[in-house]
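A single protein chain has been removed from this complex, and every other one stays in its place.
Up next is subunit A:
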Amino acid sequence: MSIKLSSSVPTDREVVLGILNNSEEALNKLYAGYYPMVLQFILTNNGSEDDAKDVYQEAIIVLYNKIKGGNFELSSKLKTYLYSVSRRIWLKKLTQHSKKTNNIADFEDVLAVDEDVEQHEEKDMQFDKMKVALESLGEPCKTIIQDFYIHSLSMQDICEKFGYTNTDNAKTQKYKCLQRLKKLFFQS
């Protein structure tokens, strides 16, 4: 019923398999496929393009976590699921900014996704906590930790990159950084 989506919408199976295999191409297709739908919804209901981007990305993260969590059953179309999640997230945001949430103009069927969205909110809090902790860690600790834990560099690589004389020095440095980070993360 909504405006015709671009022709390259992937099948639901493709998307699920793609996400399980960490395929970036599948993610790109998924992203481009349903973005207009969510954009239309947000724009029609007091939102901007930036709001649409944030909401849509959160919705994809919810879907992503659900698929990765292994307990995902394709009981509805992905399109409907993404729409419902986006809608729920946007309604919450509207309520937080105490904007009116009645008269929401809908374009798709809506599923009950409150549980998924709540789980996501918890995870999102963890994400923000980690982000804040990393930010307040300061350099070079932040980069060392990111390189080791996120970009999966070896201690040898880090040692060379930061010009430590030997890996033990690097390890000591990383240990100190990690202790601080843990403290920040668990105490916040």
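To be clear about the criterion, contacts are C-beta pairs under 8 Å (C-beta built on N, C-alpha and C of every residue); 3 or more make two chains touch, one makes a residue touch a chain; residues count from 1.
In this text, contacts and distances are computed from a predicted model.
Between the names "Trypsin-like serine protease", "Nitrogenase molybdenum-iron protein, alpha and beta chains", "Simple sugar transport system permease protein" or "N-methylhydantoinase A", the one given in UniProt for the chain missing from this structure view is "Trypsin-like serine protease". The chain that is not drawn here is touched, among residues A:A32, A:L94, A:V110 or A:C141, by A:A32. Annotation for subunit A: contacts to the undisplayed chain at residues 1-3, 24, 27-28, 31-32, 35-36, 39-40, 43-44, 49, 53, 57, 60-61, 64, 68, 105-107, 123, 126-127, 129-131, 149-150, 171-172, 175, 178, 182, 185-186.
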